[in-house]
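For this view, one protein chain was removed and the others were kept in their places.
Chain lettering (A and B) follows the sequence in which the chains are written, and residue indices restart at 1 in each chain.
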Amino acid sequence: MYNIKVDIAIIGGGPAGLGAACKAKKLGIKKVLILERDRELGGILPQCIHNGFGLLYFKEDLTGPEYATRFIEEADKLRVEAKLNTMLLEITKDKRIFGLSSKEGLAQITAKAVILSMGCRERTRGALNIPGTRPAGIYTAGTAQRLVNMENLLPGKNIVVLGSGDVGLIMARRLTWVGAKVKAVVEILPYPSGLTRNIVQCLEDYNIPLILSHTVVDIHGQDRLKGVTIAKVDENRNPIKGSEKFIPCDTLLLSVGLIPENELSKSVGIELDKATGGAFVDQYMQTSIPGIFACGNVVQVYDLVDYVTESAEIAAKGANLFMKGKLKNHRTIAVERGENVQQVVPQRFSLGKQVEPIKFYIRVQHPQEKVKVALYWGTKEIFSKKELIVKPSEMVVFEVSDEAIRKISKAEKVTIAVSKHEKNT
Amino acid sequence: MGGSTTLRTPFLTRSKADVAIIGAGIIGATIARELSRYKLSTILIDKEADVGWGTTKANTGVIHAGYSEDPHTLRGKLTTPGNRISKQLCEELEVPLKRIGSIVVSLNRKELPVLNKLENYAKILGVTGTRILKKDELHSMVPHLTPKAVYGFYAPTAAIVSPYGLAIALVENAQANGLNVLLQTKVLGLEKKRQGITLNTTSGDVRTDFVINAAGLWADEISAMSGEKEFNIHPRKGEYILFDETIGEITGKIIFPAPTPISKGIAFAPFVEGNYAVGPTDEDIQDKEDLFTSFEGLKKVFNSAEKFFPEIPFKRYMIRNFCGLRAVADENDFIIRPSYNMKGLIHAAGIQSPGLTAAPAIASMVMDILKDQGMKLHPNPHFNPERRTIHRIKDVDYKTKEKLIEGDPRYGHIVCRCETVSEAEVIEAIRRGATTLDGIKFRVRCGMGRCQGGFCTPRVMEILSSELKTPLTKISKRGKGSRLVKGKVWDGSFNV
Partner (left out) sequence: MKKTHKSITCILCPLGCKIMTIRKKTGIRVSGQKCAKGKDYAIQELLNPTRVLTATIKIKEGVLPLLPVRTNLPILKDKIFECIRNLSRLEVKAPTKMGETILKNIADTGSDLISTRDMERVQCKQIM
């Protein structure tokens, strides 16, 4: 058995893991090890060959592989260590990690702090319970993306995309660009789930119809997909009888949401938030187990990779403070979700001697115009910010000043809510 | 391991066999394995690309105790002995069988006579250990059960097994003992010759002395090839929902509602692999290829799940739904007898529930008929009843994991992350006969987990392509017509 000791073990070498590793090194931490199951670092980015990455973090419009390469090169320079092709089996509360690899067999890593950065996975057909047959030709958008962009394989020629998540939109354009016909993007909600930029540049540019308030109600074809039946849905998302329409196609792509990949977190007993699907974290991205931090899409599905990197750097800072013994015994204040707030991270925060501003990453439940995003202590508004519009597809980042944080030092819990702001123009 | 032959062994090195079995479901597979005990040349023919892909594949996987059928029927008579033999069979073949017991739950005091009837059947048929449970004991045995449940009927001998896992193991073992397998082959006709029968198939003619009709849903059509249709088979559709193992142990036992005259009802059955199935519904239909799940059917499954276990948040744990068609003869019993029209043709048809349980007893009944019909049975001196399972890196302790990787580093390369399946296991599955994505899935569980193949599909495709020396573009989900991709992205033909 391969057996090593490190300062920080980072689980997953995607953008979150890479960001955390680089930051940790820059903070002066000596032994930083990334454990990655794939044959290379970068996570999902190598298959995201489109641009739109790094607009906030690098102030540049990069492609996925470019964003990844920047971090991989930096990690290399900073002498971050990485074990590739290593599949983790178990993490224990005392921060021992067990993994498997072809090269080294069983590996045991003992760490002073652990940062979880396993990312997320795609929701599948089964999770939606779509009825019908089970032919070949049904892929999640991400799997199709890998086939097209990394394996030189074309999943199909006549495509319907279910769900208007960003990966689905990107793939609608990508498949159009390699000669396939994308017949429609079908979305169950009355508004799209992806970024406006993607609706315009991936669908409108190529006259691909976006069919809102519809879903797939039947799947046809025994061996290979022959078509799907779509139907309009009512406000409770139930299909309306009589509105069915058949669309012939050989491929159905599912872009119906991402789920934080928390099987390892569950196995070590980390408390998970049902709203985000990820761990409950504080403002240092520390989970319910001291010394185990989490960042990126394993905590909450972010809409931009830039936010993933941001959360990773916070986690690295947190791990550094933890190792220096500076995260002990602080009282925590819970952050509750108020009106029109679907998710908020962090879900709690603690107050030490030093108070710093805290950034909250919020996803709303439904689109709303002219709103105020505010932090309340009881009924008292402590801090607020106006927004012209909020949408579930685009996160609201809400930074609360240190001054405001100091005002609530005695609170048990605070609430973040999004509400109509009448005076807003 | 499983012997040197695989399902890909091209047949027709000799086109004469002593026995041909049509249908490689659990029935055909069990009969084939039984025949491999003797010095016979046997060929097993199936239209699909793998074994067990009809009714066998979409099944609750319950080895019933044997109390639920009328003792005067074959279904009643063959189930209890089938249950008994299954245990030894599974031990020989290293197929996990878990004897977890079943409970028929009644939500209504008026159903007590139904439970009493089951107990009476159990007595007549020799089912051991059964008893009626009163409310307190029932609830202590099944903690999350609805408070409305009043009585239970407990049968400790009921068990669970993977039905396709068993079919695969039976065929592997039979092959090691000399069986020939001919897949992706449809039987088009039967011709009575002066000596024996000739089968016209899509892969050519096969001459044989005996034909066993284990064609499941199509057994009536095979019977018609004897000159006249001897019975009628219709599909009884059953829809299921599969839940992730993280739903936790809802119950350690198989739970049935009180039965109706046509069905044992929507059951709650843990799968041996840890997932949890709820189903099937019951719908007599006409179309033998109607494998559509429906909103209505799935709703029925859901309603039943919530009725029995109102506390369990089923919705959150759904993995997928599936549909199976049980082959029901119009007389509602098994048909196991020689053909009236063609000498040498023997039917093992209408094998609906509890066919999986009864299979070993059906096979011995078929052996008796073959003897009656004059077949000579000389023991095969090389017969080895044992078959080794594929080592699963997931299932062994850390020390064994290390040893496996030392022996074959590909055990350290995990290709399916939800089910922790290594490259070595996938390669072994291919060596034993898997040629398709589903073939791999049913042997080593790649793609059975939470992500439903999202992660492992491209990786398994690569391994299939390199092991089978087939281009990636020709790799299929389940054989002909189900290729996974439509070509290469850049193959020189782009012109938009």
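Just so it is clear, contacts are C-beta pairs under 8 Å (C-beta built on N, C-alpha and C of every residue); 3 or more make two chains touch, one makes a residue touch a chain.
Quick caveat, the model's predicted, so the values are computed rather than measured.
Note that the undisplayed chain, when the full complex is considered, contacts A, B. Touch with the chain that is not drawn comes from one residue among A:Q201, A:S243, A:S384 or A:S401, which is A:Q201.
One of A:L84, A:L212, A:M323 or A:A411 touches the chain omitted from the figure, and that residue is A:L84.
Contact with the chain not shown here comes from a single listed residue; of B:Q195, B:Q286 or B:N495, that residue is B:N495. Of the candidate positions A:L175, A:V390, A:A404 or A:A417, contact with the unshown chain belongs to A:V390.
Taking the whole complex into account, chain A touches the unshown chain at residues 39-41, 46, 49-51, 61, 63, 65-66, 68-69, 72, 75-76, 81-82, 84, 149-152, 177-178, 196-197, 199-201, 204-205, 388-391, 394.
Counting the whole complex, the residues of chain B in touch with the unshown chain are 489-490, 492, 494-496.
Basically, only the chains that are shown with their structure count from here on.
Inter-chain centre distance (chain A to chain B, centres taken as mean C-alpha positions): 39 Å.
The touching residues of chain B, when paired with chain A in their complex, are 241-242, 246, 289, 291-295, 297-298, 318-322, 393, 398, 401-402, 405-406, 409-414, 417-418, 420, 450-455, 457-458, 461-462, 472-473, 476-490, 494-496. Here chain A touches chain B in the complex through residues 1, 37, 85, 87, 89, 98, 100-106, 121-122, 124-127, 129, 131-137, 139-140, 142-143, 146-148, 150-157, 178-179, 217-218, 222-224, 239, 250-251, 263, 266, going by the rule given at the top.
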